[in-house]
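Working notes, beginning with the structure itself.
Note that one protein chain of the assembly has been removed; the remaining protein chains are unaltered in position.
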């Protein structure tokens, strides 16, 4: 389907010529060596790029603070089990008879579980004392384990705090990006709202446009343009915000049809930067829209409602609602 | 009362025309779809806007770090009681006879309280050991509880630190905003002081003005303007600071009377941004003044005193003191 | 002495006129209502200004993180003793006989010390268990104390981390500020060095000059000027840095003699702002020089040496060394 257009196409050629005249926005940070298939940015704002880490631990911290809460908790819990199992085996090798209060039995599992629980009481420093080490070696290992336990929980404290404080801004984006009449021509529009109660201050939005082009030798490569937004910075962002790029002659989108977008694998990338008041930090959010997420001749439906007390209310779940233009 | 003026009024119409000629300051972040009743910003700087959260946990962190210290402590304490009660019930279902040192009794409450205290000793890792788990299931649950206990307190450590470090600047604002003679005309004035001992550096103030207007179809909507301040940034803010907006012809307030302000539901919003030295962070404070908080023809009384040693002293409790102009 | 000059003085009058012609730098943040005695900034950079706190706890955090380490440790230790004493009294009122392993004795102090140590074992969650609560009330209070203990140590963790990370840049300033020949005229010079191993990046210096003047009614008040520095921003600050203000005709210091400085209670205030690499934060340091700390016709001695390996070495203890010009 997409191929047909390219084959019969006079317009794509003209268009290509026109667009190639425009200088690529090099300051975006994308070079020429990126090819044409797939999207560069995933819808959640992560880049569709792999990077070989330069060393085995280069990304440990990032991995630990950016995994989901469920996975983090599961990881912590499993580590707790593994460390205790390991120490249980060490204590067994020292000999269960070197622990006051432990009852040596024939069954391996019974002895193992007694040592496992002793280990857990040592690692968490709960130390009931109904079991306690009686000889030198057992005491030494238990001493080391309690030391290790405190270090580990200090580390978990640090990670928990990191996870808390380093959250991304939770911005809600419209799922689609609309092409609608704007001023004398057309414009593309998307809508965002703050998904947290904490206020965002000095919010800034930048948008980019990527599409495939051919170089002289006929190889496809990806080109990147900045998209000028009508308003790109606001002081307060307590309501919703509709962002507009006017498709004037200066726009890299000028003259492109829906089919052109699909064929050239068009992608619109959005970067939002703001100061989050709750933690006084600059936060970033990103979103990417592919050609399939571009809706032609539609307009957004109202997103503002009212509470029972007459207070304005942002209906964030309606942020993406739109209707076709008649 | 307010109605009468509108009915007999030639002036409001003229004024509306004049103000509507001025372009709304769109970069403030308020759109057209906000209607006219009530104030948009509460006196404490929070916005009078509701936002539906996009998910159940989107605001948990914000909620935990922004609640009052009293509520935070109460919440922690109640959670401690509930978790211990829950574990007490679990231990009872395992059987109190599986705990060394526990005394099974007929009364439910006596057994419950023994298990509640065992739970508390496990959760806090105090672990006296006069009660200790004796069989596998009891040990396993106690092991899990001590693990949970450490996680919980690690989490509380993180929250406490967040609460400490993420405090807002404590700015003291004058309760009223004054309209007084300034240069050849009039100006509006408000006064602020730093309520903390920690110094504020590079303090910046921005002011906005909101009022109701009618569109062509006679519907009221709210319009927003920036207010230019005579000095809007200072290097040190160790004394008090009186901020002044001169009501010249360029001002959106030019020609408005006290009645106009009331009738049009005028609101002045102030945003202060500074670097707090104690935590090297950019902090924000906001305040809103409604038409009722605007005092005409008054001046601020002195706010600077002296200590016994002759050192200048900012009397922050007098920051709002003013006297009518004779 | 200072008086005589004013009395016989034609020059001070002239000078006053000349200086008063220059506009005060209002963006520094000092108003007119500061009078003339004493210095405004202490040598260590704190302001010589009192501010009434708006509430009893407005400065608790600032106080806790900015006190010296010795005082902080002493405060923590004394609090530990007081909390344990308090709980010891509560346990005694419950009755020492309600504690397993405690030995009730006739002497108050013996009972008190047993309960004090039980309390300490509970608060720190060490919980040996040779003493443990036996009835409901004792168990309940001990449970609450262990909860409180964990909260308290979570809080201390947070404060310790705050204290660590929120340290000021440790800049070493020359004790004196020199007036020396510079280009075709004179200049004032002071020297700074970074007292930490951590690098400072994008270091910026601003200087101000304050002196007393008379208004029309003959009242002394303090006026503030910005001082232009020859170079006021450097990318790396790994060596020492000599800052220079050229006393040209544009300078508020032009034409002032040493006696003028003393008589008018001149004060030079310096603000250094930099990004500290170790904690990626913007840090500030301040220093003030009074007229007494101004040395005329002197030059700084070299501050750079070499290590045994030929590596350049900043001798920070010589940062203030100067010699008179012959």
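When the chains are written out, they are named A, B and C in that same order, and each has its own residue count from 1.
The rule is short, and it goes like this: a contact is a pair of C-beta atoms (placed from the backbone, for glycine too) under 8 Å apart; a residue touches a chain by one contact, two chains touch by 3 or more.
Computed from a prediction, not measured in an experiment: that's the story for all the values here.
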Which residue of C:63, C:117 or C:144 touches the chain not shown here = C:117
Which one touches the absent chain: A:84, A:132 or A:198?
-> A:132
Please give every residue of chain C in contact with the chain that is not shown.
-> 76-77, 80, 84, 113, 116-117, 120-121, 124-130, 153, 156-157, 160-161, 164-165, 167, 170, 172, 193-199, 201, 203, 231, 233-242, 275, 277-280, 302, 304, 307, 310-317
Name, in rising order, the residues on chain A that touch the hidden chain in the full complex.
-> 26-31, 33-35, 37-38, 40, 47-55, 58-59, 61-63, 65-66, 100, 121-122, 125-129, 131-134, 136, 139-140, 142-143, 146-147, 149-151, 154-155, 157-159, 161-162, 166, 168, 206, 208, 271, 273, 281-284
Where the unshown chain meets chain B, residue by residue = 125, 127-129, 157
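In this section, only the chains that are shown with their structure count from here on.
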Which of these, B-C or A-C, makes the same contacts as A-B in over half of the contact pairs?
-> B-C
State which chain is most central when centres are taken as means of Cα atoms.
-> B
How many angstrom lie between the CA centroids of chain B and chain C, rounded to a whole number?
-> 29
Interchain centroid distance [CA atoms averaged], chain A/chain C, Å | 40
Got the chain C residues that touch at least 2 other chains?
-> 125, 127-129, 157
